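Missing here is one protein chain; the remaining ones are kept as they sit in the complex.
Let's turn to chain A:
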Amino acid sequence: MAEKPLLSVRNLTMIYKTRKGPVSAIDDVSFDLKRGESLGLVGESGCGKTSVAMALLRLLPDNAQITGGQILLDGMDLTTLSEEEMQNVRWKRISMVFQAAMNALDPVYKVGDQIIEAIERHERDIDPAEARKRVEALFHLVGIDPKMADRYPHEFSGGMRQRAIIAMALACNPDLIIADEPTTALDVIVQDQVLRELRQVQKQMGMSMIYISHDIAVIAEVAERIAIMYAGRLCELADAVEIFKRPRHPYTVALMSAFPSIVGEKRPLVALGGEPPDLLFPPPGCRFHPRCPRALDICKQQQPPFEDIGGGHYLACWNPAPVAEVQS
């Protein structure tokens, strides 16, 4: 790798301690993110996508524990920082666009003040008038009337709130923005606008981005590379085009055949049978094997390594699907 990655997640493993025992929410997850790159993280509900996001910001609930691995941001391991040091990283280096924008704004403070609060936290000496100006510029950038900075969250529509949240995420000019289901709560039209703006702003400002979604169609629009997550593990990671044209992991293949293509030929949609495993008792070997149509004996015993199979296409599978099985 020629360029040093901005973010490098190495064998990250995290559990939730519950009364019934440890739940293996993230297991041996590794990926790199270059400066200015956008990565999509796709998986069904409960596969650990949001846990990864929360682990990056170290905002996990009390019962969560990172049991192994490293999160290197410019070579600095976030897992070893103290809480105070981590507070300086939050928002300044890594910020976040929240899943439920409806509720991510405190109802009793003006939206502008909530953004100024973040700016003042990280730039102690900033002049209030300058902070205020920056908020107005950000509002302008995301397409909200700057006057709205003096309004309360309940006076914003859903799309405006999501834009305000994006403006807030940009406030400290972070290196990385994590967008966790940034548009799930919005209707399709607004969703599309917001995504496009987000993508544009990210390119303009040259920041890295991690998009998290269960909707691979949304991810396809914004991400340069896509990582597929299943039951706490990454199963495939490659360029967006590569993932769509040449998916190799049977789970990715299943995902692709579960959503319709507009330009391709008509074909029946195939739903994947079974349910994701209970992560209290994850299946041995490959976690996908109970549902996998291509499962071999080895899949039940040994975890497949997550390896580069060429050209930055990472795959964790003992029996990958042949190339070009899916056309879309």
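In this section, contacts are C-beta pairs under 8 Å (C-beta built on N, C-alpha and C of every residue); 3 or more make two chains touch, one makes a residue touch a chain; residues count from 1.
One rule holds for everything that comes next: contacts and distances are computed from a predicted model.
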Complex member absent from the view - protein name from UniProt, among "Thiamine biosynthesis protein ThiS", "ABC transmembrane type-1 domain-containing protein", "Multicomponent K+:H+ antiporter subunit F" or "Spore gernimation protein": "ABC transmembrane type-1 domain-containing protein"
Which residue of A:89, A:238, A:253 or A:317 touches the chain not shown here: A:89
Which residue of A:34, A:49, A:122 or A:225 touches the chain not shown here: A:122
Residue touching the undisplayed chain, where the options are A:16, A:98, A:139 or A:251: A:98
For chain A, the residues touching the chain missing from this view: 57, 59, 83-84, 87-92, 95-96, 98-100, 103-108, 110, 113, 117-118, 120-122, 124, 152, 154, 168
